[in-house]
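Only a single protein chain was left out; the remaining protein chains are all shown in position.
Showing chain A:
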C-alpha cells in the first residue's frame, strides 16, 4: 500500500505530530509525504530526512500558504490517484483537511486512529474515549487522521527521500486567511507533549496558576494544560486546555455541575506519569493517577519545582 502523509509545518518547522503520522503510515506500507505551502523548499528538504519517508511531493504556491482546506484538498485528491491511503495527524489542521479530501474521493474517513491492526482495520475512540471501536474499512482508498500520542515519533534524521514537484492547483477564491492570534509559547504543544503539567480552579487566579505551574513546567520541559473550569475562569487560554479529550469535552458541563469524570478520567491516555495534587482525598483523580499526593498546592508545587 502506498501512503501519503500530510506534513504539517509552521515557520519552516515540521510539527511533531507529523512524525507520529509517518509511523502510523509506515504500518500500512510505503510512506510518501506531501508538503504544501508557499516557499516550502526547506520544509520539503527536511521532510526527505525523516526516517522512513520515500518520496516527498511538493506543492508550492502562494494560495497554499496557510493550508486553506479549499485549496489543499484538490491537490491531495489529485495525488490520491496514485496513492492508497492519506494520513494526517489528528490536529486541528488534519481534522480540517482530511474529511474534505475523503468526501472528494467518496471515502469514509477513519478518525483519530489509535492503532493500525492491518491495512483495512483500525481502532479508534468513540464516546469521548469511553469506548474503543475496532473498525474495518470497505473503501478501496483510506483516509485517516491519527492521534499523535498513540504512535512513536519517526526520527527527524536518517531518511533519504527524494523531492518531486507536483501541480499546486489554483486558488479557489472562496476562502482567504485573515490572521492568527497565536498563543505564544516555547513549550511543547499538548497534542504531542510527553509531559504535561496541568492545574484547575484551585489555584484561585490566573496569576497564581502561572506563577506556580510555569516554573515547574520549565523544569520538566513540559506543556502546560488546564482543566475546563480553569479555562472558563480565564486562568489559561483555550489552546492550553488539557489534552485531546478535554478539547472536545462538552459544553456547559461545569455550569450544570455534571460529573467531570467522563472527560477527566479519559484525559490521561497516552501520557506517562501523572502528578496530581488535589484537595480532597476521595477525588476521582486518584482512581486513575499513578501517584497521588494530597496537600496544600501552594506549598507542594514550589517545593517540587525547587527539588527537581
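To be clear about the criterion, a residue touches a chain if its C-beta (ideal position, glycine included) is under 8 Å from a C-beta of that chain, and two chains touch if they have at least 3 such contacts; residues count from 1.
Criterion: contacts and distances are computed from a predicted model.
S.K.: There's a gap in the complex where one chain should be. From "Penicillin-binding protein", "Vitamin K epoxide reductase domain-containing protein", "Electron transfer flavoprotein subunit beta" or "histidine kinase", what does UniProt name that chain?
M.R.: The UniProt record for the chain left out of view names it "Electron transfer flavoprotein subunit beta".
S.K.: If the hidden chain were put back, which of A:1, A:166, A:202 or A:294 would touch it?
M.R.: A:294
S.K.: Please identify which residue in A:10, A:152 or A:167 touches the non-displayed chain.
M.R.: Of the candidates A:10, A:152 or A:167, A:10 is in touch with the missing chain.
S.K.: Considering the complete complex, identify which of A:50, A:75, A:220 or A:233 is in touch with the unshown chain.
M.R.: From the options A:50, A:75, A:220 or A:233, the contact with the absent chain belongs to A:220.
S.K.: Going by the contact rule already stated, which one of A:37, A:99, A:161 or A:225 would touch the omitted chain in the full complex?
M.R.: Counting the whole complex, the residue in contact with the absent chain is A:99.
S.K.: Residues on chain A that touch the omitted chain in the whole complex?
M.R.: Output for chain A: 10, 66, 68-70, 73, 91-93, 95-104, 106-112, 121, 125-139, 172-183, 189-191, 195, 220, 237-239, 248-253, 256, 258-259, 261-262, 265-266, 268-269, 272-273, 275, 281, 286-294, 300, 303-304, 307-308.
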